[in-house]
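Sharing a structure with you now.
Only one protein chain is missing; all other protein chains are in place.
First chain written, first letter: the chains are A and B, and each begins at residue 1.
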Amino acid sequence: MHLLETKDLGIVFGGLQALNELHMVIDDGEIVGLIGPNGAGKTTVFNLLTGVYVPSGGAIRLEGNSIIGKKPYQINRIGIARTFQNIRLFKNMTVADNIKVAMNQNMKYKILTAMFRLPGCWRQEREVDKKARELLRIFDMEDTADQMAANLPYGQQRKLEILRALASKPKLLLLDEPAAGMNPTETRDLMETIRDIRGRFNVAILLIEHDMSLVMNVCERLYVLDYGTLIAEGSPDKIRKNEKVIAAYLGC
Amino acid sequence: MGGTKKSIGVSYIINTTLVVLLFFVLLIFINTGVIGRYNTQVLTLVCINIILAVSLNLVTGVLGQLVLGHAGFMLVGAYASALFTKNIGLPLSISFPISLLLGGLLAALFGVVIGIPALRLRGDYLAIITLGFGEIIRVVSYNLEITNGAKALSGIKSLSNRQNPSPMFIYAFLIAVFIIVILFTFGRSRHGRAVISIREDEIASESMGINTIYYKLFVFVFAAFIAGVAGGIFAHNYGTIDPAKFDFNRSVEILIMVVLGGMGSITGSIISAGSLTILSEKLRDFSQYRMILYSVILIIVMLFRPSGLLGRYEISVPKILRYIKKRSSNKKVPPEAREE
Partner (left out) sequence: MDFTTHVINGLGLGSIYALVALGYSMVYGIVQLINFAHGDIIMVGGYSVYLIMVMNGLPAWIAIPASLIICAVMGMLIERIAYHRLLVHNAARISLLITALGVSMFLQNSFMLLFGSEPKAMSIFDSQPINLGSLVLDFSTLLNISVSVVMMIGLQLLVNKTKIGKAMQATSEDAGAAKLMGINTNNVVLFTFAVGSALAAVGAVLYCNTYPQIKPDMGNLLGLKAFVAAVLGGIGSIPGAMLGGYALGVAESLTKAYISTRLTDAIVFSILILMLLVKPTGLMGKNRKEKV
């Protein structure tokens, strides 16, 4: 059984077929790239996988179970977490609180327990605080824990978004252009981190990226979209030589 | 939210002591007649408005959804509890607390009915729907038999009397303190974080596993409940109510308290509710100009300081003391240094 499997997945926006019969599989612990020219429908795939859009047709299965019709928060709870192309942090919350929001689903205490500060509340809050700070250490960001997220520099904001997604304990992590706006050194660091995350959290990663060096280096397999249609799939080497892909990127 | 455990503990003790002290000082003044009947009523109104402001702050400041019909929920609570104590035939000391609960529950029920359609949708529907609700509920209560129509519903008994002037104040004060405390603890829990995350970015919040509709509905309905309770106290504090007491202007007055106090700051709401209530009681002759002034304040604050006059920061005595101490020892302290 695959971790994630889509079959004939498609969506129509007001007459425009934004995505057409996408077949895609991702297995445990894989790092897979989703590439294609601007407007090819990559982010649409993410929005479908996370329940933001409801597909017009086809199937999405996570560990064999269909997730179509589930709400975004339900999909996150059963194991798919994402980052956003244009960073969506909780800007006026602290860095640690950003992460704790994602950990909310694994905390148990009820609203009344919170209002009367019963013991369960204290204990779980201490635990979650410790966990959040541990998570921040991965990116050497533990010093920023009590800062407002809005005050972080751009690169750290991107990293915080990844950490926040990881905090929800996903089986599949979707990264939407994680290297956007980063310089080559930062991008190289990011590659290391992505591999590191996969090993440490035992998570499969699907990433959208325009930086070809990152994609070719980190991803084990690639899917290439153009005008909403899958035009190629396979190993980076195979994709590099694929004529349809070259044509799509050069626009011939 | 730094601060060691010890300093948090000390803060709690200092704040609690001050509140208890304030309570007893006021109580002694009322019972000895230093604070007269009228001023006791005003003090009770201050507590009622504080309850209203902190509950609206929960929805508008913390959750980030504009509610323009808070007076409507107050109206529902006021009539429900007044009609209950008038007709049930139990001694007031028993029926009054029950009536408050009842008023709150009925207001909450209205909250559910209008919250479900409005909050499932993204965007500003809640503002207009609550505005509509506030207007309509008033029109309806003008036209119903049970509310005595446009004629006021009078003869609502008060627990306070000449011999014993304080019970209404005690009720209002204790309920206000209780609500403030649970809103504080709620705001600093996992649930509070979830609610704030919805204000910050609803889409991100949902994609991080937060059931946004559930939290939005809970917060809105809870605030409606509190407003209903406040309405019940209000009715019994004045003895006479009519629909005009709960019009759009009252909703706006509560909103002003929240905006001036700072969107999301509970202490800010308390301070501005207290001062605005007393101010508008003293400036009754200028009430014509009051609404114009309010509207100008709203526009200016939103244009130049959208998070409200005091922002999101909470004020506490220990914090002020520490700030002064640090100031006097000539260390630079960022103004946003905040602790529990």
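The rule we apply is simple: contacts are C-beta pairs under 8 Å (C-beta built on N, C-alpha and C of every residue); 3 or more make two chains touch, one makes a residue touch a chain.
Fair warning: this is a prediction, and the values are worked out from it, not measured in the lab.
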Residue among B:Met74, B:Ile156, B:Leu183 or B:Val252 touching the omitted chain: B:Val252
Contacting the left-out chain in the complete assembly, out of A:Val12, A:Val25, A:Val52 or A:Ala180: A:Val52
Of B:Leu27, B:Leu101 or B:Leu298, the residue in touch with the unshown chain: B:Leu298
Residues from chain B at the interface with the omitted partner, ascending: 60, 64-66, 68, 113-114, 116-118, 120-125, 127-129, 131-133, 135-136, 139-140, 143, 203, 248, 252, 255, 259, 263, 288-289, 291-292, 294-299, 302-303, 306
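Quick note on the criterion: only the chains that are shown with their structure count from here on.
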Distance between chain centroids, defined by C-alpha means - chain A, chain B (Å): 40
Contacting residues of chain B [partner chain A, same complex]: 1-2, 182, 185-186, 189-194, 196-197, 200-201, 203-212, 218, 312
Interfacial residue positions of chain A with respect to chain B in the complex: 50, 52, 71-73, 76-77, 81-82, 84, 88-94, 97, 100-102, 104-105, 107, 109, 111, 114-117, 121, 124-125, 128, 146, 164-165, 168
